[in-house]
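The complex appears here without one of its protein chains, the remainder shown in place.
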Amino acid sequence: MKVPAEKKMEMLRSMLLTRAFEDALQVLCQIQGKIPGMMILCTGQEAVASGVCAALQNEDFIISNHRSHGHLLAKGADPKALMAEIYGKRTGCNKGKSGTLHLAVPEVNAPCTTTVVGGGLPISVGVAFAQKYRKESAVTVCLFGDGAADEGSFHESLNLASLWQLPVLFVCENNLYAGAQRFEEHTRVKSIADRAAGYPMPGVVVDGNDAPAVYTATLRARETAANGGGPTLLECRTYRCRGHGEADPQHYQPKEEIALWKQRCPILKLEKEMLQKGILSAEELEKLREDSRKAVQEAVRFAEESPWPDVAEAFQDVYVSDL
Amino acid sequence: MKVPAEKKMEMLRSMLLTRAFEDALQVLCQIQGKIPGMMILCTGQEAVASGVCAALQNEDFIISNHRSHGHLLAKGADPKALMAEIYGKRTGCNKGKSGTLHLAVPEVNAPCTTTVVGGGLPISVGVAFAQKYRKESAVTVCLFGDGAADEGSFHESLNLASLWQLPVLFVCENNLYAGAQRFEEHTRVKSIADRAAGYPMPGVVVDGNDAPAVYTATLRARETAANGGGPTLLECRTYRCRGHGEADPQHYQPKEEIALWKQRCPILKLEKEMLQKGILSAEELEKLREDSRKAVQEAVRFAEESPWPDVAEAFQDVYVSDL
Amino acid sequence: MQQLGMGQAVQQALREEMLRDPNVFLAGEGVGVSIHFNPYLPTHGLLEEFGPERVKDTPVSEQAIAGLAVGASVAGLRPVVEIMFNPFFTLASDMIVNHAAKLRYLSGGKSTFPLVVRIKTGAGFGAGCQHSHNLEAWVAHSPGLKVVMPSSPADAKGLLKSAIRDENPVVFLEDMTLYFMPGPVPQEEYLTPIGKAEVKREGTHVTVVAWSKMVGVALKAASQLAEEGIDVEVVDLRSLVPLDKETLLGSVRKTGRLVVLHEATRTGGFAGEICAVVMEEVFWNLKAPFRRVTGPDIPVPVSPPLERFYIPDEEKLKAAIREII
Partner (left out) sequence: MQQLGMGQAVQQALREEMLRDPNVFLAGEGVGVSIHFNPYLPTHGLLEEFGPERVKDTPVSEQAIAGLAVGASVAGLRPVVEIMFNPFFTLASDMIVNHAAKLRYLSGGKSTFPLVVRIKTGAGFGAGCQHSHNLEAWVAHSPGLKVVMPSSPADAKGLLKSAIRDENPVVFLEDMTLYFMPGPVPQEEYLTPIGKAEVKREGTHVTVVAWSKMVGVALKAASQLAEEGIDVEVVDLRSLVPLDKETLLGSVRKTGRLVVLHEATRTGGFAGEICAVVMEEVFWNLKAPFRRVTGPDIPVPVSPPLERFYIPDEEKLKAAIREII
């Protein structure tokens, strides 16, 4: 399938934005007291989020996990509101209650993000159920890691989605690590996609560092799902270039492995391809990079200048109206 | 593989005992106030328990579920202690605390039974872990239903057992129903054994109404497991001839289906084969039946004559020594 | 007035709400085709009436059932899902406690999760501790959830209808024994507000606080004690969260004495919460120490004499009341 140039441009733009956003976070989270909590980045995995979201319609939903920055930015979330939330500021997309780990952006149909590993799977099935119930043509995408594919929730979710032929795409971002465990240390299955046979549903493996390939595979699975053909399990093979979180010294990740995968950077790959095909000029690329840097600078400024929430606000939003 | 005549005799004997035991329960549980709780029978499925247990060594463990009578009798449990427990008497194998649903018989290496669907799977992995840890040659068998294969615990257990190559046999008793749901109403997978690919481990399907076939398949899987070859998922195809429990009017089970499977009775099948092969005479068969009836009568008498527990006993056995 | 068991009352509530709002659907193990064929049970007949699109039998997968509710509710539907027996709440508890309850807060109030989880609860049917284990105290200790435990068919209907219309996740616990105890249920449409306790019986000497099946026990004990001249006030909480402190405290302010009655095991049970709240607020009115009458700290045993012993009854309650009068 030929991927349109404007789609490639869209993917490149969102990958660049994510990379710039997280490059900033990498630095910021080192500064004592600036950003609360863990800092979990998707550096090197951007093609998954960008490829997937480029294949989606606005009305499609995504349910994300702890490694969500790329997913949400690719779906169109406002970097300012995200950054302010990561800082814990009142202007954050979740008023400082969620921080980086459970960013919810209903405006772009990412109504909730869960950091409970595997927790997104049953929820995505529920969202897809609502879509089918209302006879919509929209679909739901659940993004989760290879580690999450070992949780019981994975199994229950895929079985139910298959049974009811729900319009959901299970996108496993296999970055070869779950915490400190290498993929082959947490399961003997050669590929997460092999598990599709157990439900059954189509199981597809794609190069997760190749945004257009992810886009194409997602588009196909989306088509199937939106037309009543049921769910697909799509495994995107990629690599976690940084630690599980920024506090992780990566002592268990071979240096050569990291170096190898850095060469396979999904952004460089797409840039190169677009430059070669002549659908992107060096100047345009520089402009894109500059745009994303600017957007991130603005987001950081916004977050820095935003006020902290007042302690009374801690009591708000537990219930729809206070008890 | 040729199944020795004495093994066939052993299986026939345990199937007859189970059938007689449950035929008695079928009647007893109708009598108001005689037996507490639900009454869940395995009538028609006896070949699974008998075939599996005939292939086991005494030191092997089994972990059973809510439909456990056949499993435990085949493993050698004392029918008197079981019957008294089912009545809720002090002389029951669990002093009246468990009743029919969670019969534990450590004497025959069935240290616990759980009625939480799927609950036995992670526990069996733990038992098998202990066996491997101590470098024993024994194995653990987990018996569970087709419905249990949809629980998250199934997935987590098979993955862990495969990862660590534990000596455990996952025996799925696929009786085509999970509660009121037909097999194809609770999953689209054609065979539970297909799920083996997802871990991966060998997945085997066998005629669950053919005791020698179950025996042979179990023996093979046991051999593999005991020799460090890891777990097997063994699906025994059978049929739930009675309701989920005795209070179930089976309104959703087609009459013809029940009739058809009654003709496939595993006991009649083995009897016929043994009679034809001349390894069993009509008189011997009559004697076997008589023996099992007598054992059950004795068990019922024992249960009837046994005392109720005293209320003070309710406080015992929560902790090893009282708090 | 119609006389219904609580199962039938729940059934009516479900039927009326499904007729009213096409976004309401049911899901759970055996909510459509059940291993029982019994019109007294809550979802009997609803599959036939509303069809398989709205009455969804699920696989045995509690996490998926609860997750279905979380996802469907945030996407705009009004799921009413069933967890078959209270101990299996454990299997759904990550979805209910870490997700249904918290995701609204985590969204800064942007997302809503209007869902109901119905759970069958209560000992007394000889099934043992893996089927009988009252865990309302767990749910009540989970901010973000409402917790409803009706004591009568009429309340069950009115409260469930309110729960279905509530914008928040509600856990609705039905004691199975009540399915088979008929009571009057108004024919006309009504809602019972969540968060209002009911004084079931006025009295002056002692306040007994109870909920669910235990309200009946309290009323029985109260009328027996009346003959001895002990005048018991019985407060039915109806919901643990929100807790109607006004009614609760008002009653104890008046009587100066408190006994809390629940079936759940004692240690860590919700009676502790009631005692603490009352102690904090009305200490100076108190005339005697509190008493708790609860299930003992043991798993529910199967043997009939032991199970009977486990469930608090009017004798135990009367003894406790007499201790502090």
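Note that the chains take the letters A, B and C in the order they are written out, and that residue 1 is the start of every chain.
The criterion applied here is as follows: a residue touches a chain if its C-beta (ideal position, glycine included) is under 8 Å from a C-beta of that chain, and two chains touch if they have at least 3 such contacts.
Predicted, not measured: the structure shown is a model, and the values here were computed from it.
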Full-complex contact with the absent chain, from A:E6, A:E185, A:E223 or A:E305: A:E185
Options C:Q8, C:N23, C:T43 or C:N98, residue touching the unrepresented chain: C:N98
Hidden partner chain, touching residue among B:M15, B:I40, B:M83 or B:A128: B:A128
Absent-chain contact - pick from B:M15, B:I63 or B:A148: B:I63
Among B:C112, B:A197, B:L233 or B:A303, the residue in touch with the chain that has been omitted: B:C112
Interface with the undisplayed chain - residues on subunit B: 61, 63, 92-98, 102, 104, 106, 111-114, 116, 119, 121-131, 133-134, 140, 152-153, 156-157, 159-160, 163-164, 316-321, 323
In subunit C, positions touching the absent partner: 87-88, 90-91, 93-94, 97-98, 101-102, 105-106, 128-130, 133, 135, 137-138, 140-144, 240-241, 243, 260, 264-265, 267-276, 279-281, 283-284, 286, 288-292, 297-299, 301
Hidden partner interface residues of subunit A, rising order: 36-38, 88-90, 92, 95-99, 101-102, 114-119, 147-148, 150-152, 178-181, 185-187, 243-245, 247-249, 251-252, 308-311, 313-315, 318
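Operating definition for what follows: only the chains that are shown with their structure count from here on.
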Chain occupying the most central position, where position means C-alpha average: C
Furthest chain, CA centroid comparison against subunit A: B
Distance between chain centroids, defined by C-alpha means - subunit A, subunit B (Å): 45
Interchain centroid distance [CA atoms averaged], subunit A/subunit C, Å: 40
Distance from subunit C to subunit B - Cα centre to Cα centre, in angstrom: 36
Residues of subunit B whose C-beta touches two or more other chains: 150-152, 185-187
Residue list for subunit C, restricted to those that touch at least two other chains: 58-59, 61, 63
